[in-house]
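Working notes for the structure below.
In this view, the complex is presented without one of its protein chains, the others remaining in place.
Order as written gives the chain letters A and B; numbering starts at 1 within each chain.
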Amino acid sequence: MSESLLVKYSLFILFLPLLGFIVTLLLGKKVPKIFIFENLVMFVSLVLSGILLFVKLTSFADVAVTSEFIWIDFGNVPLIGSITITLGVLLDDISSIMIVIVMLISFLVHLFSVDYMKGDIRYNRYFAYLGLFTFSMAGIVITSNMLMMYIFWELVGISSYLLIGFWYEKKSASDAGKKAFIVNRIGDLGMLAGLLILFATYQTFTFQEIFVEIAKGNLPFNSGFWLTVTGILIFCGAIGKSAQFPLHVWLPDAMEGPTPVSALIHAATMVAAGVYLVVRIFGILTADAMLFIAAIGALSAFIPATIALTQNDIKKVLAYSTISQLGYMILALGVGAYKFAFFHLITHAFFKACLFLGSGSVIHAMHHEQDINNMGGLRKKMPITYATFLISALAISGIPLTSGFLSKDGILSGTFAFGSLTGHWLFPAVGFFVALLTAFYMFRLVILTFHGEPRNKEKYEHARESSFVMVLPLVVLAGLSFFLWYTPNPIDPEAGWFYSDWIETPVLHTPESERFDFMVEDAVSTEPGEHGVMYSQAYTNALHHVHGPAVILSLTVALLGILLAFLMYQWKKINPDKLAERFKPLYKFSLNKWYFDEFYDRTFVAGTLGLARFIAKFDLKVIDGIVDGSAAVTKAFSKFIGKFDNIVIDGLVNLSAYLSGFIGLLFRRLQTGKVQTYLVLVVFSLVILLFLFKSI
Amino acid sequence: MLEISLTHFLVVSSILFCLGIYGVVTRKNAVMVLMGIELILNASNINFIAFARYGNFGLQGQMVALFVIVLAAAEAAIALAIVLNVYKTFVNINVDELDTLRD
Partner (left out) sequence: MINYLQKFWGGLFTILIGMRVTFKHMFVPAVTIQYPTVRPELPERERNRLYVNMDDCIGCDQCSRACPVSCIDIETVKSIPGEDLGKTSNGKKKALWVTKFDIDIAKCCYCELCVFPCPTDCIYMTDVYEFSEFERSSFIYDFVTLTKEEIEDKKKNFAEMQAQKEAAKAAAAIKAAEEKAAKKDEPGKKPDNEKDVKLMGVYEIIFYLFAAVTLVSAVFVVTSRNIVRAAFNLLFTFFGVAGIYVLLGADFVAIVQLIVYVGGILILLIFGVMITNKITEVDIKTGTLHTLPAAIGVGLFTGIVGAVVLNTEWRVVDSEMPESTLTTLGHMLITEYVLIFELLGILLLIALIGAASMARK
């Protein structure tokens, strides 16, 4: 298979979900069973993407297959120069793996939704939206330039909006959709700014070309500071999309959407897009930018974890958990643990999706009951759901034999190494503390939902295991959460093919002066496309050094968390309510999500509304005032004209009439009726005529 | 005292003519108007006779004068008949008061 054929093949895979979307949308009302077509299309895309991955890894290993075409050529724009917009495909290992992930999870969600959404009035449209989303996400993943990524970025945003607000009859759902989109847009603003700086400097949007330019030393505005700024601005997009602090407020509200949607979009794929973006631009991040990113990531890991401790809605807990895990990934990228970040992205996609779908199964069985305080003892009723849920919970907590253990452990080692190399010990501290919290609240969730006695007897009676179509995805995803798929060694990821062969570390393009010391290469070639080791020897050493302690520490922390959860909820040795009473302010703070929503409401929202009100008043008073004023002027003018017409024009007419009368009166005297008078006149006329014709 | 020639007679007749017009125009009484008309006719007669005498027309001028006299007679008769009729209707014959046709 040649390169161009591969590119065309990947484009075909890209456009299949779009086809599904269009067909399902158009025929949705007429053909009730059209969702089967959509599901079929997804399955086919999945198979094809699998083949693509296989081909890429075998025939084109270590090669980044890329192809571009010119979309719009503006020619020579004055003051700017020549502008051409190109679109293209970039297929390297990361994008190939990502596309398989996207297609797989999308397909499983499709399958799950067949039963979950049965009976919904807009059933077919739901599947159409899912198809649109898949298309948009796939577009983000295989694109080669930033503008195209931005376009698909926004498309994903639209799909998210449509799906979150799918049950738009509920006000909270439509509000959540709006919130998601608007908050995303704020992040996208920063991303656009970064994009434009890049374009202004390099006249291109393509990743490879930008990287080459930067590697040559051509920095935006010729300063490293501006390169940092650009990096941070582009990262803003990731903040928005991946629900990082401070733009994380939309993700919990997004739980208003159907649970399969939450699974697909807000666990596995869309939120991962932010992380994917940072992965893509990793090569041009300066040390300061990376520090900023790491800080945001740490915060985003810590805050939601604390909130998740006290939440009672099963989906909300999972939502905060998602934010927290994404924070982990961002943190990893910030500290330079690139491969582990990507690894965690993959594993998180699987077990988080499994958790969400499992919760969906529970919600479906309990007839849309989402409060865990009303659940309990479902272990007996829904064994398969329980098993998959438990496996995923173990994965997220970082227990060995799961994939989650490998990736999380890797991240923690990375932070440890970073701390040891740079002295920023806060990051590993936060990382480990959050691991503790994660384990705790996940198992709290498990215990309260599945263990113990049912608290709502009636719903419990009606609950039963979900259908095959819903259970199958759970099983598949749970299966993928085991270590086997990634490495033969349950403890060491580096031994596995996934870590070593499938993901390649990218080349750093930032000038060496801008990087961390440990990131300055020495003696190793760094040509693009090769498995160039990015890090210096110091980093590799540090990593190896901390690996062991990090593993032990993370394991300890995880087990401690699980123990605490069991103590409080299973064995009831510690009373959670009393604990909440004692730490009431903390508890309240956590329960109310750190009052972020209220704060934003009072400041930004109120400010925008105030501005809108002012402008409306201005428009009413000033603009309408001008219009009315002009109308008044016209009226006055017309009045004047009317008076003028009356007095002057009519006056003229009257004058002419009077003149005629006067002259008539004058001439009437000639008509005396007397013949003699006429004779006199005749004589006079004769005299005059004689005078006139005297000469003749 | 020049030798009497055509001019003299013509002058006389023109003065008489103008006096006749004056009479017609000025007089209120209808009969006075008729007298004016007679003067005019006489003036023209003098003209004819004068030219008959001093011109190359033979006695044609005198013929015409005769005819004019006859016509004047006829006209005077008719005119007076009209005047009498008017008098019977309006009981006065001031021509300036006979203007009912005007209204």
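To be clear about the criterion, a contact is a pair of C-beta atoms (placed from the backbone, for glycine too) under 8 Å apart; a residue touches a chain by one contact, two chains touch by 3 or more.
This structure is a prediction, so every number in the text was calculated from the model and none was measured.
In the full complex, subunit A contacts the hidden chain through residues 674, 676-677, 680, 683-684, 686-687, 690-691.
Residues of subunit B in touch with the missing chain: 1, 3-12, 14-23, 25-32, 34-36, 38-39, 42, 45-46, 49-50, 52-56, 59-60, 62-63, 65-67, 69-78, 80-85, 87-88, 93-94, 96.
As a working rule, only the chains that are shown with their structure count from here on.
Chain centres here are Cα means. That of subunit A falls 128 Å from that of subunit B.
The part of subunit B that touches subunit A in the complex is made up of residues 21, 24-27, 33, 95-96, 99, 101-102.
Contact residues of subunit A toward subunit B in the complex are 671-676, 679-680, 683.
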